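Just one protein chain is left out here, and the rest sit where they should.
For subunit A:
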Amino acid sequence: MIQIKQLTKQYGTGGNVTTALSGLNLSIDKGEIFGVIGHSGAGKSTLIRCINLLERPTSGEVWVGGVNLTRLGKTELQAQRRKIGMIFQHFNLLSSATVFDNIAYPLRLTKTPKAEIERKVKEMLSLVGLEAHSHKYPAQLSGGQKQRVGIARALASDPEVLLCDEATSALDPQTTDSILKLLLDINKRFNLTIVLITHEMHVIQSICDKVAVIHQGGIVEQGPVAEVFLKPQHEVTKEFIRQETDSGEALRLAIAGAASGPSRAVKITFLGTKTYESILSRIVHETGVNFAILQGTISTIKETPYGQLIVRFEGDEIATDETIKKLLEQGLDVEVIR
C-alpha cells in the first residue's frame, strides 16, 4: 500500500543543513496498522508528513496505492491526498465551523451532492459516536470528542490510508484508550491501512501489527510488534520497552544477587494462549528445581496475550538444563541471562 524509497529530508540551505531523514526505506501493507515509534526529534513527524507530502522530501520516492506522489503535479497531488486521511495531535479542526461542517469539509471539496453529504456525515457521526453533537462548535467539545471529529472528517472521503500524527499524545490515558479502540475498530471494519507515529510504546502495543523504531533519521529496527517488543535488538527499542515494563536497576540487582546454591537467571517468554497455561509449574515439578520470580509481566500485544518472566532457577546444573530443555520443548522462548 505504501512504499517509501530512499527518503531523505533536509532542512535549511548552504552550510546550515540539518538532516531529518536519511535514505529511509519502509513498506506498509494494505490493512495493517503500522506504528512508528521514536523520541522527539528522531524524524517520525517528518516521516509521516512526507507520506502525504505535507513535507516535500529532498530526495527519494513515496508511493501510496501504486502512485508515486513525488512525481505528481499540484492538482493530481490534491486528488491523491483526498484518498489519504490524516488526524493530528492538536486535532486541527475548523474552529469557525460546526462538527457537521467540519466533517462535511472534505466532501464539499469534491462537490458532493447535498443529500449525499448529509447521509455521509450522519454515518460518520454515528461511527464515532457523536450523533448528539452535530451542531456544536469544536470549542464546546472535550479533547477526546475533538479527536473523534478529526477521525470522522478524515474518514468521510473514504480514504485508503489513515495517517495519525501523535493522535493520542494530547489526551489523557482513558481517552487515549477509547480513541485507540476506535482506530482498531475502523481498521477491522474497513480494512483501512493505518500509519501512526507515537512516542508511547503503549500505543504500539495496544493496536499495531507492525512497528518500526526510528532514531536519528533512520529506521533502526522493524517487524511484527510481538517480535520487536519481546526480543528488542536495538538499544533505543530496549529503552522504549523498559519504560513500558518498568524494570531496570532493581532487576539488575535481583539478577546479580547470589542464591545460596547454584543458580541461573533466565527470561521466559510466553506468547498466545500458552500465557495462561501452567507450563512452568508442571515442569519444575518434574525436574525438582525451585525458582524465584525476579520480574514478571502478563499483558497483551494488540489482542494477543503474552507473558514474560525473569526467574532464578535454584537446583543442580543438570536439573536446571533439563528444565530449560523442557520449556523450549513446550514452545516457549528461553534466554539465559546469567
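Note that in this section a contact is a pair of C-beta atoms (placed from the backbone, for glycine too) under 8 Å apart; a residue touches a chain by one contact, two chains touch by 3 or more; residues count from 1.
Note that contacts and distances are computed from a predicted model.
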item: Omitted chain, identified by the protein name its UniProt record gives, among "C-type cytochrome biogenesis protein CcsB", "Nitrite reductase (NAD(P)H), small subunit", "Metal ABC transporter permease" or "Pyridoxal 5'-phosphate synthase subunit PdxT"; value: "Metal ABC transporter permease"
item: Residue, one of A:5, A:39, A:90 or A:122, that touches the chain absent here; value: A:90
item: Which of A:38, A:57 or A:138 contacts the chain that the document leaves out; value: A:138
item: Sites on subunit A contacted by the missing partner chain, in the whole complex; value: 52, 54, 74-75, 77-82, 84, 86, 88, 90-97, 105-106, 108-109, 137-139, 153-154, 157, 163
